[in-house]
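All protein chains but one are shown at their positions in the complex.
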């Protein structure tokens, strides 16, 4: 009975397993995570928090209870997996796997709230935001991203280092040119780098911008050259993404039925 | 005689049918839609509206009369189509097709104006803007867009969800960092998300931006990483669009030599 | 003698003809055009104009004299071409060709200055800017642009019309949402379209932006969706440009010397 329960619990909490009930549990946990993230966001709206403080607390309590059941359920049933068979060391090793640490971080802040005083409360709210990472267990799409980035790692590195040097150079030059005219805005090179990032990414808030003719000339040159270089990692990401999602296709000829791979097809004129 | 008239009316109102006169009617309705949209826009310019109030009303009256004739003409002649043959249920089913609902929405606001008082007038003006959707009947190009988006649906979803999570995360972090320094600007996470969208899309109005050193550092990191991720759906759309518009190709099978056109090829799993 | 001179003049003024002297003339005229454009730009800098008014006038005089000689020389020698053989009608027809009209517009403003009073002077300065178009005669690169745009005409049209409708819609909605809160900024739909263009192109000056929560929500949605759609024509242009400049290449095999076209090459695994 004990073993069968443990086997069933393990199945239910595994993503994509446990039959129909397992699916319901998956969906429920997923919805609860999304609702929790929404709650953290909405709690920061002062009038809303003031009006529904009790409801927010109750929802938080319920969430933590459910997440705790999930966490300890998973931990208890972990010995079902052959790699975590040992009742103590197996569970300990399982508890230190990335996903379980995320799950622990999702409930810990609540319990820590009892021991620490109120000043830490705002910090702890931030930690509750880590519940978003619980989504990682359910997402397959992230893997495509990781694949693209590891595939194009070297390209990213080159493009990033060129972008970094460009940022350093243009910010330093701008500091030397504008420091005297705007000693508050361009107080130091790190301060000038704020201008650099805002310009090179074409965000252009307008809080910092050159005012001297030489500074404007330099700013214009940096903007014209920079947008191309700074947009390069984005282009590499995009082209890698499009590439990855259209891997070499294989077709069947409608006339003879033989398999044809993409590069064997010759376009007719 | 009745049937012949109905047959002719049906032909005349069908886009791309009805011979030369049908073409004139198509062009006239098209021009009238464009003129109506222009009128809605120009009416909002106060001095123009004050000077030509009567003319605007007359044009509106004439447009509604013509659009009503078109609407009821189409509805009456709908029984010509075999699928809408039944004089009552056929026409009712036809009236609930998307294009006919759009056409009804284009004339309804005028008639509603008689029943409701003046406070709704501005709202009704907005509804008159729906006449723009009447263009959908005449546009073939929209279909290309729909094709691209359905083809790349999964890519869009991945890119959008990554963008959404990025927006949530960066906005929440920025709220925690800047809330104390700018309690009015970063009053809550939803308020901080306005900063997030304005920054990640590189619009950068400059109404909200970090002012603390830590906030600027975070803003810089978000801008550098974010532009690449947030521009991804745009890149997917563009590459899909370019792909799609490279018209239907013809190939020769390398096995049997027979000619195969692109749509005859089925991808193997 | 008269005919030989006319033949020589015709050769000298034809771009890429007339031997070494013809080349010198080409280069000289090209340099003069660039210098003229630079002069028009520099003349607008008040202190510079005040200090060198006489020099600017002399340079303008010299330029007009040279451009006039070029213009009338071309016109006189035009009868050398078989299509413009007739001494009167041939020259008249030649004078109305696009390049000759540009050349005339480049010198006319100066002579018009004698007849009209000083109020038109600033307008005439603007016309002098048309001399830049004289460059068209010397540029080959523009043709690549024209090719790309005509090739992708339909794509551009679709992308532009979608962009236009998006602009119309988002601006109109924003007008209805923000009109009451900012009656000066969003005074009419055309005024709101200034916001629309500034946002959708991601320029984001910050002079106009939504302030109400609903307006910010709408603005955020428009920005996120819009950048992708508004950037589409740019992407089409870019992909067309890259495509055009790498037309199907032909190679020679280094082993057997036979010609191989690009699509005949199969990559090895």
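Residue numbering begins at 1 within each chain, and the chains themselves are lettered A, B and C in the order written.
Criterion: a contact is a pair of C-beta atoms (placed from the backbone, for glycine too) under 8 Å apart; a residue touches a chain by one contact, two chains touch by 3 or more.
No experiment lies behind these values; they were computed from the predicted model shown.
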| item | value |
| --- | --- |
| Omitted chain's touching partners, listed by label | A, B, C |
| Touch with the omitted chain, as defined above, among C:51, C:112, C:144 or C:157 | C:144 |
| Candidate in contact with the missing chain, chosen from B:204, B:219 or B:240 | B:204 |
| Residue in contact with the excluded chain [from A:92, A:158 or A:181] | A:158 |
| In subunit C, positions touching the absent partner | 37, 40-42, 44-46, 122, 126, 129, 132, 135, 139, 141-142, 144-145, 163, 193-194, 197-198, 201-207, 230-231, 233-235, 237-239, 241-242, 245, 249-256, 258-260, 264-268 |
| Interface with the unshown chain - residue positions in subunit B | 202-206 |
| Chain not shown, touching residues in subunit A | 154-155, 157-159, 161-162, 165, 168-169, 172, 175-176, 187-190, 199, 202-206, 209, 216, 219-220, 223-224, 227-229, 231-232, 235-236, 239 |
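Here is the rule we use: only the chains that are shown with their structure count from here on.
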| item | value |
| --- | --- |
| Innermost chain by mean C-alpha position | B |
| Interchain centroid distance [CA atoms averaged], subunit A/subunit C, Å | 44 |
| Distance between the centres, which are taken as Cα means, of subunit C and subunit B, whole angstrom | 32 |
| Where subunit B touches two or more other chains at once, by residue number | 202-206, 231, 235, 239 |
